[in-house]
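Contents: one structure, followed by commentary.
As you look at this complex, bear in mind that one protein chain is not there, while each of the others sits in place.
Going in written order, the chains are labelled A and B, and every chain counts its residues from 1.
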Amino acid sequence: MAKLAAVVGIGQTHYKTRRGDVSIAGLVREAAVNALEDAGLGWDDIEAVIIGKAPDMFEGVIMPEIYLTDALGCNGKPMLRVHTAGSVGGSTALVAASHVQSGMFKRVLTVTFEKQSESNAMWALSTPQPFSVHLNAGAGGYFAPIIREYMRRSGAPYDVGIKVAVKDRLHGARNPLAHLQLPEITMKEVEDSMMLWDPIRFLEACPSSDGACAMVICSEDLVAESPKPPAWIRGVAMRSEPTMYAGREEVSPQAGRDCAADVYRQAGITDPRRDLDCAEVYVPFSWYEPMWLENLGFAPEGEGWKLTMSGATSLDEGGDIPWNCSGGVLSSNPIGASGMIRFAEAARQVRGDAGAHQVEGARLALGHAYGGGAQFFAMWVVGADKP
Amino acid sequence: MSEDTEAVTRIETPVYLQYNFTAGRAPARFLERIRQGVLTGQRCPRCANVYIPPRGSCPACGVPTEEEVVLPDKATVQSFTVVAIPIPNNPIKPPFVIANLVLDGANISFIHLMSECENSEVHIGQRVQAVWKPEAEWTYAMDNIRYFKPIDEPDVPVDRIGRLPIGGWEDEQ
Partner (left out) sequence: MTAMKEIAVVAFSQSDCLARAGAANEVELIMPQLRAVFGQVGLNNAQDVDFVCSGSCDYLQGAAFAFVAGVDALGAVPPIKESHVEMDAAWALYESILKIRMDQAESALIYGFAKASAGELPTVLSQQLDPYYLAPLWVDSVSLAAMQARLLIEKGLATEQAMAGVVARARKHAMVNPHAQVSGEVSIETLLAADTVVSPLRESDCAPVADGAAAMIICTVDKAREWGVPYAVISGIDHRIETHNLGMRDLTDSPSTRQAAAGAGVGRGAVEVAELCAPFSHQEIILTRALGLGDDTVINPSGGVMAGNLMMASGLARIGEVFRRIVSGDISRGVAHATSGPCLQHNLVAVLESA
């Protein structure tokens, strides 16, 4: 059996378009220091550092962990660098957890980041490669046709995405770290915002942010050394499938369904809507909330949008299964860190430490990340109760 | 820092690196043929699905693909989006339609432009055909096909998209 592990410290930076006040090293250190303070620990208490980020081309630094070791107090320690596309924040947390769950480490620090302002992400992913049609219209251009197919299949009304866009921004307005602060946002404002990749409007898409997120994960016997309540890791899972293959189900990828089934089994969850108190799910385009509600088993196929429209996922409407209380990716998106923020925010909820976006009495929460063409998935379930 | 020193918040350090890009053996074969105006896919020896452009493997089975299959330039719209923002370094002006298209006889879609159509009338299951550049402009590139345009054929039901024979939709009917 895997050794028990828990999150005992969480640190984040403010998320914003440009953090001109810090270097990349300063950014990751800020999150790391916050996590150590939260855990009541110092650098010497950490045995290894696990770092993750999206493609190196975002900042133009090759294998940045090599340069960041000094800022992260890692000299003389093991340092591992994870990169699994957009799911990397989640998979980095899982790799960090595996250091402890394997019994090989007692306490590790994990950090993910993106400093998109130091380069041009759209440009970084559009390096002219010969032989392919130059239609790299950004992630939106890739996901918009898949969303359209979901709308066709489910018969969902046009304004489901608009509703999610409003809900997550209202959640984000409760979170002082969130990039977008739009407490006055309305359905009309979202609907009137520019159509970028039909059916994705400007306000239905995530922003581009600078930011970092860090966690301290430790073994069972060291949990008591940190002052705040732990978030016990109750299940961990990852799944990958190829980007394109004949007959691939793009709307509700099998990798996502399998990954969820795996993590639920470990955590003893049979009905995610009933058993979980809240979820932090990677929703970079608003329509992905109803799509993931179905993929993750919170709603039957074709009915995720009904859950969204009923307010079930809204903290402000008193929903029974709030999604993305922190504001989600729609409110803050430092790409490489976005997955870990989901994992960390799930942990904050079960630690009872989520401030104004706390779900009252949350005991069990899901953290979710996906990447690539929705073919890489990472998930964990954390709980207030020791398993 | 002394008070009269301004904080440095930005320096510019351009990175310029040059690469000799290689497409791969299977894509190179595809490009050789498209130079001659021929669309060539590859069939998986295990699951028999046809991939275009081929990458040299069936991602589902994890086996090399070798058998070549010449495909027609008619396709079906699997899904699409209307893009309202410009693509960096691309002369195409928004709003334009990019679509996931599946060629007849193929089992996988690729992304290409659609034109000669009302953007509002593009729909899933629509039949389209390639509009090629003049032969003199053909090179080793997928954009020898300028775009795809709608053709007067009945829509393909959703469960048949990506499953049509090489003979196309009319053959199927």
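Convention: contacts are C-beta pairs under 8 Å (C-beta built on N, C-alpha and C of every residue); 3 or more make two chains touch, one makes a residue touch a chain.
Please read all numbers here as calculations on a predicted model, not as lab measurements.
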Touch assignment to the omitted chain, from B:5, B:20 or B:120, lands on B:20
Which of these touches the unseen chain: A:181, A:208 or A:240? A:240
Contacting the left-out chain in the complete assembly, out of A:8, A:32, A:46 or A:61: A:61
Absent-chain interface residues of chain A come out as 1-3, 23-24, 55-57, 59-70, 74-85, 91, 94-95, 98-99, 101-104, 118, 124-125, 127, 129, 236-243, 245, 253-255, 258-259, 372, 375-376
Missing-chain contacts on chain B, rising order, are 11, 13, 15, 17-28, 55-64
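Throughout what follows, only the chains that are shown with their structure count from here on.
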What is the distance in Å between the mean C-alpha positions of chain A and chain B? 30
Within the complex, which stretch of chain B touches chain A? 7, 9-10, 13, 15, 21, 23, 27, 31, 44, 47, 49-51, 58-60, 78-85, 87-90, 95, 98-100, 107-113, 124, 140-143, 158, 162
Chain A - residues contacting chain B, complex: 20-21, 60, 122-123, 126, 128-138, 140-141, 144-146, 148-149, 152, 194-200, 242-247
